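For reference, the structure discussed in these notes is given below.
With one protein chain held back, the other chains of the complex are shown just where they sit.
Labels run A and B following the written order; every chain starts at residue 1.
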Amino acid sequence: MIFIGSNAAEAHPISMQHILHAKEVNNAPIIVVDPRFTKLAAKASEFVRIRPGSDCAFIMGLINEIIQKGWEDKEFIRTRVAGYPEMAEIATKYTPEEVENITGIPAAQTRKVAKILATNRPTSLTWCMGGTQHSIGSSITRAFCILQLVLGNMGKSGGGTNIFRGHDNVQGATDMCVLSHTLPGYYGLSDGSWKHWCRVWDVDYDYITSRFKEKKWMNAKGFTLSRWYEGVLGEEKIEQYTPIKAMIQWGCGSNSNSQYNRVVQAYNKLDLFVIVDPFPTMAAATCTTDNVYLLPCSSQYETSGSVTSTSRQIQWRHKIVDPIGGCRDDYSIMKDLVERLGFADKFYKNIKETPEDITREINKGTLTIGYNGQTPERIKKHMENWHTFDIETLQAKGGPCDGDYYGMPWPCWTDTHPGTPILYDVSKPVAEGGLPFRNRFGQETTYVMSGREENQLASKGVCNPGSEVKGGYAEFKDVVPGTNWKTDLSQKTIKEAIARGMAPFGNARARCVVWTFPDQVPIHREPLHSPRPDLIEKYPTYEDKPNHFRVFTRYKSEQNPNLVKEFPYVLTTGRMVEHMGGGAETRSNKYLSELQPEMYAEINPVLGNNLGLRDGEMIWIESPEGGKVKVKAFFTERVDDKTIFMPYHFGGTLMGESLAGNYPAGHEPYVMGDAANVCTNYGYDIVTQIQATKDGLCKVSRA
Amino acid sequence: MKKLILPGCILFWAMAGLAIAQSQGQLLTSFGPGPSTAAFHEINGLFTGDWQQYGQLFTSLQANIFSQIFLLVVTVVPLIFFLHYIIIGPMKFSHEGRQIYYFNLLSRCIHWCAAISFALLVITGLLTIFGSLVGGGVLLRSGRTVHLISAVTFSGSALFMLFIWAKDMIIAPYDFLWMLKIGGYLSKENKTVPAGRFNAGQKSWFWLATLGGTVMAVTGYFLYSFQGNTDTLRLSAIIHNFLGAAMVTVFIIHLYMSLFAIKGAIRSMISGYKPEAELKILHPRFKI
Partner (left out) sequence: MGRMKFLCDIERCIDCSGCVVACKEGHHIPVGVNRRRVITINQGKPGEKSISVSCMHCADAPCIAVCPTDAIYQRDDGIVLVSKDTCIGCGYCFMACPFGAPQFPSGQVFGARGAMDKCTFCAGGPEETFSVKEQKLYGQNRIAEGKVPLCAAMCATKALLAGDADEVADVYRERVFKRGSGTNAWGWDKAYKKK
């Protein structure tokens, strides 16, 4: 198992049971790649200390080493992978020595890790925010996937890329696309997608269109969570006809936003700001104007509904108690809001019974990822029959759920399909939870970099057992004329595909080259704020990107080789086990507050002593953007002597000033501290615009 | 041929065993020697290392020895005095003659303040030590409160006593002579003993009560407040108990002296007057 940018022991303690089980029972080596010696690293058999932001170089180095030694899965690559030679060509630049130069990982260790991966197959690869929150986050995550493709670890039990999600329903929220660039179920924003959902909602397409100022905004990506405030402040050029004027934060730990001091300015500039949360969040305390409304909502124990876990399993959560303390559940708050906005008749057309009918609507429309088989009845049946599921395979043996995989991991193509426990597993029939790779990007491609033309469908002979076509095939469409498998609400297309032993989305190859991305093959680029001027020259970042989710985003113009002179230390952030997210909930719990009562910054004793600091002393940490936090210095060898680590859960003080008086009386959290994200640097991913909180620069001084 | 089979078999199994052991060995060496036990050792050291300093000592003392010592003190010492009273009997002085004003009102007040608080300290202290006989609970919890209040009162009085009597309590060479004669208490006749305003017995009681009292107060503070590290607390408990035993012993002596050994001695602490006859024998160096 390899963990990179993941501290499961603190962020996902429950998963550790299985991780340690693998180590203990299967003798699986655990490789932990992290800038910090985390609590997970304490359980590792190989700890690799990496410079923040250089993950891609390390992974490409591993790929290169594996290919050089001939350890790649040649048959898997030949039959199921596309764009491999183009990728391999680029990987050759990342020799172990070059990797050492970029990442600080000794060449010998890169070789050793490559060997461990080659001799322990399948390997499970896990990453978390440490892998994604970089300006090249999308390249880094793709490199992880390519590594698994090269090793042939995809679609196998014990293999795959297993990203641990932050909370219990983050996967569900992602699948519902609580995002600005796509409709639920990853349908995107095209006209066809809008029409599909209008059919699902039973709402007139023209009515939806009329709700927008102009039709073109229906198809335009919106602002992202990481940069919405630019739309309020107007300091960067925005591509929208008006600044943002109102905002609802629904269950949002707002102090997880980078450049938080600027976010605060935006709060105070909004005309209307509504916070829906069980506890007053830090956002509630930072607002000095009277534009804020707090709507106390219930916790998960006071409401019910379906939730989707990291493993794509769907479970039903039953209500334990009625909402207490005058709060209300999310459904009723939403209902009131919709009613007052005056479109309840359209909004609730299919929804009579809450929340079951909401789940049914999801079943009806979310065909892309096979959300259609998990009806409320089936989910509840699974919850009632836990005991019938096998602990190893998660498949029910006998009983009412016979043959189902627990939680019907999506895609669950029909209401009799057992769910797909492992994606892209061609060893099983599609009807029993098998799948090939999806055919998504056409059938023929000519690569720009090599001029080579390649068929994107899987090679002959590779298919799920019982497939009518023995080899690659395209996605299903026009079974019901004018529709494809994604938009056929009658689901006849999907059913026909399953009946023929085939996957509705086709049988294709996994891509190593993504021709729509700025970097078609993942390459290393230095973080915007890099401590290595020499590497900035060698691995410069992207050109500036205007209209990146409606905001002008600086890349090249932000990357300044001289910045390190004034801000010499790398700043990275992360989680601690006692608190969660922005900490509004956990810092309001007396027992958790007792365990972690103070905000701190981890500093290596060597660095601390060189700076003349004392352990436990208050220090200022300042970012290049002018954000600064006053925190306690905590000397520990978890971090190396160039890196400073801060947990991001704290809030309640801003730039050293307490906001305790701004909370509703009696509702201030037990523990307050400066929010680490005041200090996290400018920097956003080139594709997704996720904030780069893990690889900034900072300076330290005594408070 | 048959002869070869058995050794052959043994050899085969031995080889096979070796091979298995070797492969196991490789498996194991690939993971290396694990320090699970070493870590447990370190953790154990963390707990018991600190404990071995005074924890063990305190535990064994408190488990039996302290209560036995106190039992001895409260039984044997009174028994000895009882025998003394029977065999030798108390000293008797005429209270008819001239009365000397010996203790002024202030010193009498302070004395009684100290006496009552000290008596309470002894009683509540002993109650705690023999708590299992009383059954603990509310009675002893109030006892602890009384102990605290008495301790504060006594500390104050002792400080005053130190102030007003320290001059008379300075140890003089003749005190050793007094000690050698044990104050003449083992004799049935009233012979003169070398003593000034206070005799050597009173002086030792005084210094024990004031200086020893200070130590008791400091250790008691630690025990009550739980300030300081665990070893300080353990050491405090040990000192508090041993010194306490000594003070209770001397307290009983003092009681006996004032109530029984010298007839009417207690009157001087009430009225402030001592008979001249008594002073001439017991405090000959006191200038009237």
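Note that in this section contacts are C-beta pairs under 8 Å (C-beta built on N, C-alpha and C of every residue); 3 or more make two chains touch, one makes a residue touch a chain.
Keep in mind the model is a prediction, meaning the values are calculated, not measured.
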{"item": "Contact partner of the left-out chain, one of B:G131, B:G212 or B:G272", "value": "B:G131"}
{"item": "Touch criterion as defined above, residue of B:V77, B:M216, B:A237 or B:A261 at the omitted chain", "value": "B:A237"}
{"item": "Of A:E46, A:D357, A:D415 or A:D641, the residue in touch with the unshown chain", "value": "A:E46"}
{"item": "Missing-partner contacts on chain B, residue numbers", "value": "24, 27-28, 30-37, 39-40, 42-43, 46-48, 50-51, 55, 58-59, 62-63, 67, 128-132, 134-137, 140-141, 143-145, 148, 223-226, 230, 233-234, 237"}
{"item": "Where the unshown chain meets chain A, residue by residue", "value": "9-10, 13-14, 16-17, 20, 24-25, 27, 37, 39-40, 42-47, 577-578, 590-592, 594-595, 636-639"}
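Heads up, the rule we're going with is that only the chains that are shown with their structure count from here on.
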{"item": "Geometric centre distance via CA averages, chain B-chain A, whole Å", "value": "67"}
